[in-house]
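Just below is one structure, and these are the notes that go with it.
Removed: one protein chain of the complex. Kept in place: all other protein chains.
Labels A, B and C are assigned to the chains in the order they are written; within every chain, residues are numbered from 1.
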């Protein structure tokens, strides 16, 4: 299966989505290192991952 | 099976407990007519049934 | 002051009631809400393997047999789920709701029925460990304290017995007791019927008006649970509540419609 490629929204680099990536997974751009969220696998789509926020529920 | 007999706590009359009577059932004394609660079937035991109170939960 | 009781039967959607309360609140007409939850409690009881058991009193009233286990399901659904989701929705509509049960601050206090008489499969039985009871006292000070602070009480019909045990009480009677305690101008009882029907379930046989001195004569029209509602209404009227309206919870703006006389008006 041809590996899916996406473009990093931050630096425009072309990224390969690994075989077993799943929706909602966080990956970092191999070029600029920014955290990206996999919005969907088919078709392959990524966005900047939401900020890390600490402290949650019981 | 010999029918169980009990004594009415109100008037002392001797009462037969019917075949299928069950614990908690209300019967009335054949003599004085007071309401009795079957406390147990074996051994046969009755008491005056608690007052009738209206209006309960949802 | 307006006291509204919304039944928890199947098909009751609280959204129109919440919208109405928000409008009335803005028009400086605070509404105290007493809600039900019987349908949800049945569903939850089944799921939890505590199937609901309804019992009928010798004189025909039906109610839920509430042993300790059922009482806890009751508390979870009424005071937990239904109450808090209503508070959430009202807060979203700008109403500063505070959800309470009758246990809280002894808001609703009454006598627990040590033993009740029921009729089941043709037998008359005595039922003990039943956590149901009456509503004899309302903590008006707590209601006024909250109302004075700008809060709107939303009340689950769970009360506390004189021995401080949680008890299941009839929502309509609880609403009536609250209406009396607050000398409310209106007690509005909303359910999934348009009001008291001459020939149940024919909704066109709605009885539009009952003079308050003749309520007893209409008891005959009341089916099963409706009997209790009419009993509650009679009590409220004799103790100073201005008007009682049995109306439909399923119409848009159900409270305002009832205030304008839609349903069975008793005054």
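Just so we're on the same page, a contact is a pair of C-beta atoms (placed from the backbone, for glycine too) under 8 Å apart; a residue touches a chain by one contact, two chains touch by 3 or more.
Since this is a predicted model, take the numbers as computed values, not measurements.
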Need the list of shown chains touched by the one chain that isn't shown. A, C
Out of C:21, C:34, C:55 or C:79, which is the one that touches the chain we can't see? C:79
Which listed residue, C:100, C:127, C:210 or C:247, touches the chain dropped from view? C:100
Contact residues on chain C toward the hidden chain run 44, 47-49, 72, 75-81, 83-85, 87-88, 91-92, 96-101, 103-106, 141-142, 145-146, 149, 151, 158, 160, 163-166
List the residues of chain A that touch the chain left out of this view. 22, 24-26, 37, 49-50, 52-58
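Simple rule for what comes next: only the chains that are shown with their structure count from here on.
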Calculate how many whole Å lie between the centre of chain A and the centre of chain C, each centre taken as the average of the chain's C-alpha atoms. 53
How far is the middle of chain B from the middle of chain C, if each middle is the mean of its Cα atoms, in Å? 36
Measuring from the mean C-alpha position of chain A to the mean C-alpha position of chain B, what distance in angstrom results? 76
Junction residues of chain B - those touching two or more other chains: none
Enumerate the residues of chain C that touch no fewer than two other chains. none
